[in-house]
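One protein chain omitted, others in place.
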Amino acid sequence: MMAKELFPEAQELRKGRIRIETTKDKVTEIVKKLKENGYEHFVMLSCVDWIKDGKFELVYHMWSYEYREHVMISIKVDRDGDSMVTLRDLFPQIETYEREIHEMFGVNFVGNPRLGEFILEGWPHMPPMRKDFDTEKFVNEIYYKIPEVKEE
Amino acid sequence: MKPIVKEYELFIGPNHPGATGNMSYHIWVEGDKVKKAETRVGYLHRGFEKLMEKRIWMQNVPLVCRICVPEPDVNEAAYSMAVEDLMGWEIPERAKYIRTIILEMARLSAHLLTVGGIAASLGIYTAAQWGVGDRDYLLDVFEQITGARVYHIYIWPGGVRWDVPKNTKELLTKVLDYLEKRMPLYEDLIIKNKVFIRRAADVGVIPKDKAIKWGVTGPNLRSAGYQLDFRKLEPYAAYDKIDFEVPYYPKLGEYEVLSEGSDIYTRTAIRMLEMQQSINIIRQALKDMPEGDVLLKHPQWFAWKVPAGYSYVRVESSKGEFGYFVVSDGGKKPVRVHVRGPSYTHGINVMETIAKGLNVADFAPTAISLDVCPPDIER
Partner (left out) sequence: MTLNHDDWGKVARMMSKRSLWMVHFCTGCGAMEMPPVMTSRYDMERFGMHAMATPRQADVFLVTGYLAVKTLKRVVQVYEQMRDPKYVIGFGSCTINGGMYWDSYNTIKDLSKYIPVDVYIAGCMPRPEAIIDSFLKLMDMIDKGEAIGWKKYHKYYDQYKRNQRMAYSYRLDEVEDIKEDDAK
């Protein structure tokens, strides 16, 4: 069954792009249901920082080779200290996306054993992909302030 | 006699673990067999997605092509398509054909490198020399068309930057004729080579029933036995007007079917067949290309305001599905650009899983036959 039939609240962005807005507790169920109904390719998990609302938007992308349709399942979590359940049992590759989002945004995924350092090494500041992290200011304060080697 | 050391750890990389870039594998080995592998990435992290939020829409075009170095054009095309999707633009017909030609040239040059690389990792260094050398002829044509060898910045939102030079057809036909003549030599050297077959068949197998579940895409998926290609499933550029075949296992044309599913041998064979199809596509596109404008008449770049919305576009690159998820809030800069690189799944989850049970000597060939490109993992 196609996503529109399964979830009548789904919104069609354009041909072949469906967007479902839902809440945190329903995601596992929706992803499972879509997986059983032909949406077998998990494309990616992305995270958008809506700093004005104080929310992170997690977007689960799934694709059906059969219907040629792409579904984005979108949920909002709080920016501070909120956590989400891992879905690595459904699709193994979600684990890696969760590791990246944990490192770059600071969202906690309960049940994922490999969270921790992934791309950065020894990063002491706030997760860099958050909107309130100012990369230009950081660069001016760190890299350009590192003194040149003085030759006598 | 009992062995003194039963199990040991090996660190492969960050320098060339069979991938075009810095990336490393940490493997646990017992005797000669890999027990466990972990991928370590982050050596090429530049924070593209952060930088793109700081720049206006047009400034991001020269930035995105740096995400995948062997095949930069897919990034330009995908980003441009995402902007066009949000803006609701329809690009001129001629630009679509030019994009097709550029993308297929990029695929050819990337495949030449990969096929040469796979062979070189199994000891056939001649193939790598040939691959790099023949790729240079394509780079020369790129230079004629776009003005640069590696980063072209030629595909823009709204079309392509300028029209192709008048002698493009002759230039390209000459190179394509040459490459077509070279293909049988590559076949003799690699695919039909007994040594290569002995090393490559049944090594690093992706099982057919797991391939889609693991998120495998592109030539790796097709070599596992699915005829799935986003050029056919969701046609972009001018692919819907061009007649071409999608090679997949077990239909390997004139090559022997030697093994079950996606191993190093099939993955190489699929890439060889795809190169022939690319040549075919470029020839058709050159023949059918209509006259007309190549760039949409759009507002001044600095004044672009992209309507609010979500867009996901995908391009079939030489490595698999390259996707761009772009979010706009109606402003001058994107809120979020998230890149889905094909190597993300191939290099980390798939490699970690299929590495179990490999010989150490087969590790690098397996990694390179998955065509892992680290810059698109960490961006």
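We just call them A and B in the order they show up, numbering each chain from 1.
As a convention for this text, a residue touches a chain if its C-beta (ideal position, glycine included) is under 8 Å from a C-beta of that chain, and two chains touch if they have at least 3 such contacts.
This one's a predicted model, so the numbers in the text were calculated from it and none came from an experiment.
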Cross-chain touch to the chain not pictured, restricted to B:Gly133, B:Pro165, B:Pro307 or B:Gly357, is B:Gly133
Chain not shown: contacting residue from B:Val69, B:Leu189, B:Leu258 or B:Val360: B:Val69
Kindly state which of the options A:Leu6, A:Leu90 or A:Leu120 is in contact with the chain not pictured. A:Leu120
Which residue among B:Arg149, B:Lys174 or B:Lys287 touches the omitted chain? B:Arg149
Of the residues in chain A, which ones touch the absent chain? 120-125, 128, 133, 135-136, 138-139, 141-151
Mind pulling the chain B residues that touch the left-out chain? 11, 14-16, 20-22, 24, 26, 40, 42-47, 50-51, 54, 62-63, 66, 69-70, 113, 128-129, 132-133, 135-136, 139, 149-151, 375
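Simple rule for what comes next: only the chains that are shown with their structure count from here on.
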Centroid distance [mean C-alpha coordinates] between chain B and chain A, Å: 24
Residues of chain A touching chain B in their complex? 13-14, 16-17, 19, 40-44, 46-50, 59, 61, 65, 68, 70, 72, 91-93, 95-97, 118-121, 128-129, 131, 133, 135-136
Please output the residues of chain B touching chain A within their complex, sorted ascending. 41-42, 45, 47, 49-51, 53-54, 85, 212-215, 217, 226, 228, 233-234, 309-312, 321, 323, 325, 327, 335-336, 338, 340, 344-345, 348-349, 353, 378
